[in-house]
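A protein chain is absent from this complex, but the other protein chains hold their places.
What follows is subunit A.
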Amino acid sequence: MLETGKISALQIGMLIYPVVMSTAMLSGPSLMAQQAQNDLWLSPLWASLGGFFSVWIAIQLNKRFPGMSIIELAREITGKAPAAVLGFLYLYVLLQANAVIVREYADFIAYFLQETPLVLIMGALILVCSLAVKGGIEVMGRTAQVFFPAFILPLLMMIGLVFPALDPGNLLPILDKGLLPSVKGAYIPLGWFSEMFLISYLLPSLSDRKYAATSAFFAVVGAMLTMVIVNMVTLFLMGDALDNVLFPIMDTARYVNVADFFENMDSAVMAVWVIGVYVKVSMFYYATVLGTAQWLNLTSYQPLILPVGMLILLFCFWGVPSVYIVKEAAAVAIPALFVLFFCFIPAGLLLWAIVRGKRNRTEEAESG
């Protein structure tokens, strides 16, 4: 096995929760509001079904093929040639998706650091993430665990501070135009929830396997609840103006004012966003690097870290010329790609494995 480190089930949950939430933290509420209007709080409920599904598939595949990531187990199931093609596609999607995430991050930071070159903002993030990936899964798990409170607490504090200004009446009328708008609003978060399939790369390194399902389940539920709450808070604060606001959570933080003294909390939100993006980008980075090493049958993934980091940086510019393309990609292509690659293809593989009765006996004997 390429990865020798071990992480706990709790760490898996704390790694996977920011993966979903960091993107949702940025424009989630307004993206959902554009489709679902004031029913946007329902959208995460529908979208989380995708999260439960992809996590369940990942765990089922892991049960049949313990110690194998999606790249390796595809080889077991489909044979060498198709698995090579599939593996390449997976790595390509991971790389491009990661580039879009990094670009999104950099474009947001660039609102405040207007003169700093984008390449520096992105390079700094990729460098930090590459150190985490170099440290291996244990380092990533631990940093995620350390940062987790820093990710959650400012958000809770912000909600507490704007609480008196909230108007729950904005929720009404519920289901004004039926269920359809809220289901449409679930399309984009569906992509984010599908990303939870990345635990497929973490499960082989899990030390207490029996808690894997529980931890992943709580991560999905936690992300769903956070999204529902955040959607409600922003709706209660902004009403019909919500779909027009690019970064609703930052806007909410800017609204905070306690005794004319405690205000301008947007820097806290930015800090939270940086922490979340760090975890998210490291996860995608790690999956790309580990997957490439497995795909090429290397004995170590360490030599790949810097070249892949370089590729991510290049993809940030090649694939995404501007913030408008990021928006187009995030609204249409990326959710479709993620659902295909993180839900349907793994589900197809699982089905194939069940039909053909394939499972990895040697590994099971070892662990069992």
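Points to keep in mind about this one:
The criterion applied here is as follows: a residue touches a chain if its C-beta (ideal position, glycine included) is under 8 Å from a C-beta of that chain, and two chains touch if they have at least 3 such contacts; residues count from 1.
Everything that follows uses one rule, which is that contacts and distances are computed from a predicted model.
One chain of this complex is left out of the view, and of "Ger(X)C family spore germination protein", "TIGR03915 family putative DNA repair protein", "Peptide/nickel transport system ATP-binding protein" or "Glutamyl-tRNA(Gln) amidotransferase subunit A", the protein name its UniProt record gives is "Ger(X)C family spore germination protein".
Touching the missing chain, out of A:52, A:217 or A:255, is residue A:255. Touch with the chain that is not drawn comes from one residue among A:92, A:111 or A:317, which is A:111. On the side of subunit A, the interface with the absent chain consists of residues 111-117, 120, 169, 172-173, 176, 238-241, 244, 251, 254-255, 257, 260, 263-264, using the contact rule stated above.
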